[in-house]
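A single protein chain has been omitted; all remaining protein chains appear in their positions.
Chain naming follows the written order as A and B, and within any one chain the residues start at number 1.
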Amino acid sequence: MPQMLEGSQALARAVALCRPQVVAAYPITPQTHIVENISKLVADGKLHCELISVESEFSAASVVLGAAAAGSRAYTASSSQGILLMSEVLYSIAGLRIPLVLTCANRAVGAPLSIWNDQQDSMAVRDAGWIQIYCADNQEAVDATIQAYRIAERTELPVMICVDGFVLTHTLEQIEMPSQEQVDGFLPDFQFSRALNPANPISIGTLVSPDYFSEVRHSHHQALLNAQVEIQSADADWAAVSGRSGGGLLSVEGDPAAKVGILSLGSVIGTLRDALGEYPDAGPAKLIKLRTFRPFPEEALREACAGLTDLVVLERALSPGSGGIIGTEVRAAFAGRSDMPRVHNFAVGLGGRDIPLDIYPRLMAAVKSPSGASFAIFDANLDRLPEADR
Amino acid sequence: MSETTIPLSELRRKQPRFSGLESGHRACLGCGQALAARLVTESAGPDVMLANATGCLEVFTTPWPESAWRLPWLHSLFENAGAIASGMEAALKAQGKATKVIAMGGDGSTFDIGFQALSGMLERNHNVLYVCYDNEAYMNTGIQRSSSTPHAASTTTSPVGKERMGKRHLKKDIIQIIAAHNIAYAATASVAYPSDIRKKVRRALAIEGATFLQIHAPCPLGWGHDGAVSIEVARLAVQSGLFPLIELERGELTGAMPLRTPKPVSAYLKMQQRFGHLFKNDPRALEELEHLQAIADHNIEIYHLRGDGEDALDSEGADTVRRGGIRWA
Partner (left out) sequence: MAILTRGAYAYPSTSLQYHTGTWRVQKPIHEHRAAPCHNACPAGEDAQAYLAKIAEGRFQEAWETIVRINPLPAVTGRVCHHPCEKSCNRGEYDEPLAIHSAERFLGDEAIKNNWAYPVSPPAPNAPHVAVIGAGPAGLSAAYHLIQRGHNVTLFDELPEAGGVLRTAIPQYRLPREVLNAEVKRLLAVGMKFEPQKRLGRDFYIEDLQRDYAAVFLGIGNRHGREWSIDGVIPRGLRNGLELLEEWVALGEVPTPQSVAIVGGGNTAVDIARVLKRAGTREVHVITHHALPGVDVPPELMMTAIPREISQAQDEGVIVHEFRGIRRLILRGEKVVGLELVHMKKVPQANGKFETKAFEGTETVLHVEQVIPAIGQEVLPFGVEMLLGNQPFFKVDHWGNLEKHPGIFVGGDARGGHGTLSGAIGDGRRAAEAIDAYILGGNLIHHEAAQAVPYSQINLNYFEHSTRHNSPILPVEARRSCEEVEGGLSQHEVFAESQRCFSCGNCFACDNCWTLCPDSAVLKTTETAFDGTHYIFDYDYCKGCGLCAHECPCSFIAMKDEL
């Protein structure tokens, strides 16, 4: 039975269904409702875990690192400044190959200060070595969170579930919450082969010399690449349990014959889905929903883009001084190949700016008359800037 | 020539003490921190889990593929030992296990960069013993000053020169700050008094809740003395009153090692090159010496360190040697 739930509330319940033994909570807008809901579940006896109200995000990530290393399933969530603050720990967790799940309620990163949604935060830590999965809506977020534990514990890689702050976390949606039995059937007890234990007292976190470092990095990189298999199988297996699929690594919608594709990730997919229906004459267009950003699904992407002449890459972050992040990686996926479409890379909706439905026809128009720039912030109003800063 | 009929590797395993830290680690000769860590893990026994901050101890014990630890051990970052330990403790609690967690860090990690995580851990009263190995500077990175570096000590970032006489600021009174968290037990100890360390570690581990131990550990390289005199230097620090050995429970002073005849601070300082500038013919040097003596006198006063009799030996934790080690062989 679907229920009308706020995104954060649904996520909190999804986490509870996974039976974490340790949850670390540090508040930051717009993740606060997640940890508040979890706290209420604990207070009401609906979630039995050690809930630790830490004194910073750095400690939040460290607490769950310690907890997982000591053999307990753990969870935390953060956004923006908090993600950046804990970035050192994120690298540590991934490098140590500790299975964890973290929700990133995507929010712009200061300066300038903004509490509203974009994806600069999770993009900023894309090189930390985590699996990153982006959710188009709250149902996906619930399902992805559950799948994340299985993926994390099988690959021994930490998983970041990205949900757009406010846009998803603070909106009500009809959610089909899975049952405890479904989740219990899908997720076994926490498994971690290297859990610390006086009976097997290994040392985790050693100093690695130049003689061995490259190999460690190689194995981590390879593990992430190989995780694509696990991500897809988790999605497929969960679909068998719940009847819902998130799309695996990525999914393709819209007109299969279209020569123009729009690739994006996160909640804007919902906007684009509606826009495709609202503006049928602007198309035809294919909609490529990128679900997994790390590992970057090169092969699946190329397959999805087969036959496209143009690909709009729409993202909600950028690399200042370079340009788009996803756009650059998309281009790289096609480098030196003859099947590369023309890539039109735009950032949009930065700092929570609303993305209206008419973005779609405007994008399609931009495809027809490209400016020639490799990247632009699509909805930036340059008149607001002094001449010299445009 | 074989000195015994039992091969040493086997004899090593039959020692009448728990060995949590093995030989083969890369600590410098006479390292106070290595000795302290050995004593701490010895007293703690095998049913513990260690969270170690970045620093000398972590680096010299775990050059992959080797590890000198015989206990489950995790090192993550410089500033999160307190938080890692909190997570471990929460996990073990959730699993219903009695294994105790010990967090370990140097003074840089404890007093400075990791202070927040430590404070949070104490405030939440996690069942963790936090051990700070205080060698009074960032030693692993090359002897830079930390907030634990004593006043007037020379380090690479507080060097002595025309304008400066070493570190300008006082040594942070960490034990009082820790005690202000109102935890059940906070104490200072020194490698010169190994029985005292053992006693305090066991006392702390027997307590449910957050506990803290600051162990004064000389660094021969950083302090500028021969490794052979590390214990002597540490002992003089205690006997001068500059590093009082005290116990604070819920913020109240409940124990102190008496100094029946405090030694002048100069006896302690002149053994170390980091204070060498205080013994040159310089009026600033004299002033700094007086200042340090005043700090020692102040400690003696506020912690009521004056005992009576001769010599600085606490009878309960005394390291006055007794015959009979053979009986435990």
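Just so it is clear, contacts are C-beta pairs under 8 Å (C-beta built on N, C-alpha and C of every residue); 3 or more make two chains touch, one makes a residue touch a chain.
All figures in this text were calculated on a predicted structure; none of them were measured in a lab.
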item: Contact partner of the left-out chain, one of A:87, A:206 or A:232; value: A:206
item: Hidden-chain contact residue, picked from the options B:68, B:113, B:165 or B:305; value: B:68
item: Among B:173, B:226, B:282 or B:301, the residue in touch with the chain that has been omitted; value: B:226
item: Residues of chain B (touch criterion as defined above) contacting the omitted chain; value: 1, 3-6, 8-9, 11-12, 15-16, 19, 21-27, 29-32, 34-35, 38-39, 61-62, 64-71, 191, 194, 226-232, 235, 310-311, 313, 318-326, 328-329
item: Interface with the unshown chain - residue positions in chain A; value: 95-98, 156, 193-194, 201-206, 208, 212, 215-216, 219
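Quick note on the criterion: only the chains that are shown with their structure count from here on.
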item: Parts of chain A lying in touch with chain B, wherever the complex brings them together; value: 21-22, 24, 49-50, 52-56, 58-60, 62-72, 74, 88-89, 92, 96, 196-198, 200-209, 212
item: Chain A partner contacts - residues on chain B that touch it in the complex; value: 46-49, 51-52, 58-59, 61-65, 67, 69-77, 79-80, 82-95, 99, 116-117, 119-120, 123-124
